[in-house]
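This is the structure, below, for whatever I ask next.
With one protein chain held back, the other chains of the complex are shown just where they sit.
Up next, chain A:
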Amino acid sequence: MDMNQYLSMFIDESNDHLQSLNENMLLLEGSPNDLSIVQVIFRSAHTLKGMAATMGFEDMASLTHQMENVLDLVRNEKLAMQDFIFDTLFKGLDALESMVQDITEGGEGKADVSEIVASLQAIVRGEDPSGKGTGAAAQASASAPKVGAAIQLDEFQYSVLNQSIADGHRVLYLDVHIRENCQLKAVRAYMVFDLLERSGEVVKSSPSVQDIEQEKFEHSFSLYYITLKDPAELESQILNVSEIDKVTVMELDQESLQQMSELGSASQEAAAVAEAPAKEEAANAVTTQAEAKEQTGQKQTPQAPAAKTPSKTGGAAPSRTIRVDIERLDVLMNLFSELLIDRVRLEQLASEVQNHALTETVEHMSRVSSDLQDIVMKLRMVPVDTVFNRFPRMIRDLAKSLDKKVDLIITGAETELDRTVIDEIGDPLVHLLRNAVDHGIEPIADRISSGKPETGTVHLRAFHSGNHVFIEIEEDGRGIYRENILKTAIKKGVVTQEQASAMSDEEVNQLLFAPGFSTAEKISDVSGRGVGLDVVNAKITSLGGQVTIYSTPGKGTNFSVQLPLTLSIIAAMMVKMGSEKYAIPLSSIVETGIVRKEQIRTVHGNKMVEFRGQHIPLISLSKIFNIKDFNEHEEAETEIIVIHKGERLAALAIDEFIGQNEIVLKSLGKYLPQIKGISGATILGDGQVALILDPNVFIK
C-alpha cells in the first residue's frame, strides 16, 4: 500500500497528539492525582502508538508503548506520579517530537531511544532512580495488561476493545456462516464487511481480511466489531445479505472479552481455520519489540484493523474541518486582490456612466465582494494558540533550569491573526518570554526578600483592538531601572552622557532594542547573548508591528507587541497632493481636520498646530516628497491628517481628501531601494499606481 498519501496526515495528527500530550502532562503536573487527565494522556499516547506502528515507524511505536505502560500503571493507581517520572515522560515526548520532525523532513523517524526506554522500563518495574524502589506491586501489574495480548487479539487490539467498552460502545463478537453452495464467498464476505463498516469498526477478523478476500476460508468467519448499533438489528441486516446462512452475534463486556481472548489463546493451535473463534495468527511475543514488529507487519494488510483504530479512538464526532495547503490560500488571496482592483475600477466607471441598472449591479457586486473579502481573510486567520501552545512547556523547562518558580497565564489564545504573521511571530515571542523569565522574574530568594510571592507570574495575553492584534508579555519581576540601562548604554557607547540625561523614561526603555545592547551582567545560556531584543524589534517592525515597553521598577515589565491583522489588504485614506495620489493606512490615522493659516505656529523653527489641547508638529509632505504642484503654505486653510505612532502624534498637511478605500498592498519591485516614508504601492481603480505612506517614519 502506498503510504505517502497518509504520511502528511500522520505528521499532522502526530503533531496534534504530541501537542495535546504536552499540554495534558503539564496539567497533570499541576494536579498529579487527577486520573481523568491520565486517561486523556493515555488515549493520546495510545493513538500515537497505533499510528506510528501502522506507518512502520518502529522506534516511535516502541517508545510510545513504553510510555503507555507507565501511564497504564498510573491510570490504574498502581503508581503515583512523581517528579522523575514526569521528567522521563517529558524526555520521551521530546524524543517523539524530534522523530516526527525527522519524518517531516523526509527521514525515517529513527532515533536511539534505548536510554529513555530503559528508564521507562525501570519505572514500570517500580525502580526509582533515586534508589527508593517502590517494589513488586508495580511489577506484578506491569505484566497484567499483557494477558490480553495473548491470542489473536494483540495487546493493542485488546485494549482498543476494552477502551471502547469503557466508553460505552458495544463490542460484539460475530460469527458469520455462508451457505455451503455459495460460489462467491469472498464477495458475500465483502458485503458483510461493507455493511459492518458503515456503522462501526471491524477490529479483528478471522481469518484475516486478506485471506478472506482471496477466498482462503471455508464457509464461516468471525470478527470483533465495535458499534453503537443494536445487536439484533445488526443480525437481521447481515442475514439480509444473500447466501448468508447463519449469524451469531454476541455482545461482550470487559470480563467476557478477557475470557474470549484467553479461550482463543488456548485453542489457537487447534484452530487453523474457520469455525473456532481462534485464529491462525501466532501468539504475540510479550516483548515490546516483537509487538512493534507485529504491528508493522499489519500495515501491509490494507484493511488491517490497526490502520482503522486511530480515527476511532480519536473521537466519535466527525471532524468539520479540512486541511488546505497554505499555498492554495495564497493563490486565492492573490486572485481576490486582482478582483478587488477591478471592483474599484468598475465602481468608478459606473459612477461615470450613470446607468441605473449598471450602478445597481456594481453595488451588488461590491457587497458580495466585501463579504467574499471577509471570508478570504478569515480563511487565512489562525488562532494564536498555534504559537502559544508550545510556551507552557518551554516556560516550565526554563523555570526549572533557572531554579525559579514561574506561572504562565495565557489569555486570549483564541485571538486570530493572519497566517503569515503567525508564522513569523513565534521566534520573537519565544525571545521575549525567555527574557521575561530570565531577566524579569527574580530568583526565589530575592522575591521573598522583597515581599513578593515566591512564584513569579508571566501573563501572555492576546487581544484585538481596532485593526490590530496586541500580544502582551507581562511579568511581576524586578522591572526596568532607568539608571541601569543608561549606565550600560553609555558604557557600550549607544548614547552619550548628555543624550542620556535628556531622555524620557519611554525613550530609555526603547534603548533595550538598540543593537548590541544587553543588560544581563552574566551571559546565561537562556538569554543575554546581546543579540536579543534588537532582533525581536527588527522582526516585528518588518511585520508592520511595533513593540512598546511599560515598566515599573520593582513591580514588573510589560512588553506590548502590536501587530497588523493582515499583511495584504488594508483600509486606507486616499489623499491628493497636487496631481499625485497617496494612500495613508487608516490604522495610523487618529482624525482628519482643517487648520487655518494663523493657527499654525512656529516653535524653534518647527511648525506646530494645536490639537486637543496639545501642540503637535505639522509635517509638510510636499516638502519631504518634493511635490511640485502643491504647497500648503499658499493656502489659507490646510487639510490635515493627524497620525499617531504609539502615544505620539503629528499632523500631515495635505491637499485634498479623496476618501476611504480598501487597498491591496504591492511591493515596489526589487530594483528600487527602501524609500523612507513609503511602504509600498497599490493600484487604483483607474489603473494608476498610488504610493502607500508609512506614517511611522514621520514621527521621531
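Definition applied: contacts are C-beta pairs under 8 Å (C-beta built on N, C-alpha and C of every residue); 3 or more make two chains touch, one makes a residue touch a chain; residues count from 1.
One rule holds for everything that comes next: contacts and distances are computed from a predicted model.
Comparing "ABC transporter permease", "YhaN AAA domain-containing protein", "Multifunctional fusion protein" or "Chemotaxis protein CheW" against the UniProt entry of the hidden chain yields the protein name "Chemotaxis protein CheW". Only one of the listed residues, A:216, A:607 or A:666, touches the absent chain: A:666. Contact with the chain not shown here comes from a single listed residue; of A:172, A:341 or A:584, that residue is A:341.
Although one chain is not displayed, its contacts with chain A can still be listed: residues 338, 341, 580, 624-627, 666-673, 675-678, 681, 683, 687-691.
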